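Incomplete set of chains, arranged as in the complex.
Labels for the chains are A and B, by order of writing; each one numbers its residues from 1.
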Amino acid sequence: VDLNADVGESYGAWTLGDDEAVLDVVTSANVACGFHAGDPLTLLRTVTAAAARGVVVGAQVSYPDLVGFGRRDMDLAPEQVTADVLYQLGALAGIARAAGTAVAYLKPHGALYSRAARDRATAAAVAEAVRRYDPALPVLLLAGSPGLAAVAATGLTAVGECFADRAYTADGRLLSRREPGAVLTDPDEVAARAVRMATGGEVVAVDGSVVRLDARSLCLHGDTPGAAGLARRVRAALEAAGVRLAPFAPSATFRRS
Amino acid sequence: VDLNADVGESYGAWTLGDDEAVLDVVTSANVACGFHAGDPLTLLRTVTAAAARGVVVGAQVSYPDLVGFGRRDMDLAPEQVTADVLYQLGALAGIARAAGTAVAYLKPHGALYSRAARDRATAAAVAEAVRRYDPALPVLLLAGSPGLAAVAATGLTAVGECFADRAYTADGRLLSRREPGAVLTDPDEVAARAVRMATGGEVVAVDGSVVRLDARSLCLHGDTPGAAGLARRVRAALEAAGVRLAPFAPSATFRRS
């Protein structure tokens, strides 16, 4: 299984998360692209740090909402979504190229992630950007979601992910962050869920039912206090359970055409 | 000689210039990259329109100053300049790739242009971004300027440009826009200057002296009222004088590596 987490989410004078520590744990790094976080210099340093560790770089694209950290739903026209994704994807690709690596996949962030997961039209608008930019680029989205199916339907590589520290509803959706208990913080519980997800492909939902998950990647959070410690704990549990950790996307090194 | 002009400088609900008309005249288009103008959807439409006409696309990178249209000098650290240029260059390259073309050169905008032209350290910070992104990419800057020499000294292709509608000082610098007479508006005068620049490699400065210009491109302005008409007038005068118009950078079509 692949382990992914968000990095590059500092902005100018503001620091968020402990990217160095997170990059030591994950196999894939969702790097912000400037619309919800990530000034250019932060991105250059983050991508350089990822490349130095052989961590695969993905573009984490967002709605243009810096003050809301991309977490507030916005009603964009599909062609605005496509253009915004292209812009961010290219921007991070430029940064990555300068760091001797390349963007190897795309993952929406925050409210764009939620909407793309549940709304096929939004997923299609995101996929359209990827298709026009590079149809070989995988898209990472919530395992089992309508949006992931919509991405796959366009012919792109659609990779499902699951969340060891998020509560699931019985129908396989994430419980909204606005609900109590949406985010799990007990390290043992999170680690145990990660192992069951990676080895059994399933998770226990909030109502006690068992939900099947078809996920090739497991998302860890990097922006909560103690996130890096929790990530290390999950990785150790997975390795102890004999799970082989590897990126889902080929480790891309930029090659001149 | 090459004819270049700024396009893609609308932003959301705000329209600036008549890009379609300008693209009908020039051989190279300096497309904004979002920091001084140019939202992603505008950029996608602009680059598509340029590609449809075979106009070569350049990235017009700026200080991050939307409200000041990139025209106000800012004191950035060199590594901030480099990262900002990489981000913008990549963003436009992503847009261009989706439009079936590619970014073929880079040109700084506004206050970054002015500072890069006069200050070798700023020029070097810009050049560093280009070198790391693609050392084959030419940089367009004021003919005869210290900055252009600094770019050339890094080993990059440094292309000089001149301005038929701007007044020059005796030492070959542009008269500041804050000075009266800095911008020429008489079509006949501008056209005549363009022909002399293209055929004789010289311009008459504000003190009446003749200044030598080593320029492979001639910049037309697209954002003034009647700009497209003036551009057509200049092009017609150049063609009447037997000047062959062609882009200085190879018309780039994106090729998969």
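Quick note on the criterion: a contact is a pair of C-beta atoms (placed from the backbone, for glycine too) under 8 Å apart; a residue touches a chain by one contact, two chains touch by 3 or more.
The structure displayed is predicted, hence computed values, not measured ones.
In this structure file the homo-oligomer totals 4 copies of one chain sequence, with 2 depicted.
The definition used in the following text is that only the chains that are shown with their structure count from here on.
Between the CA-based centres of chain A and chain B the separation comes to 38 Å, rounded to the whole angstrom. Only residues 34, 39-41, 43-44, 79-80, 82-84, 86-95, 97-98, 129, 132-134, 255-257 of chain A touch chain B when the two sit together in their complex.
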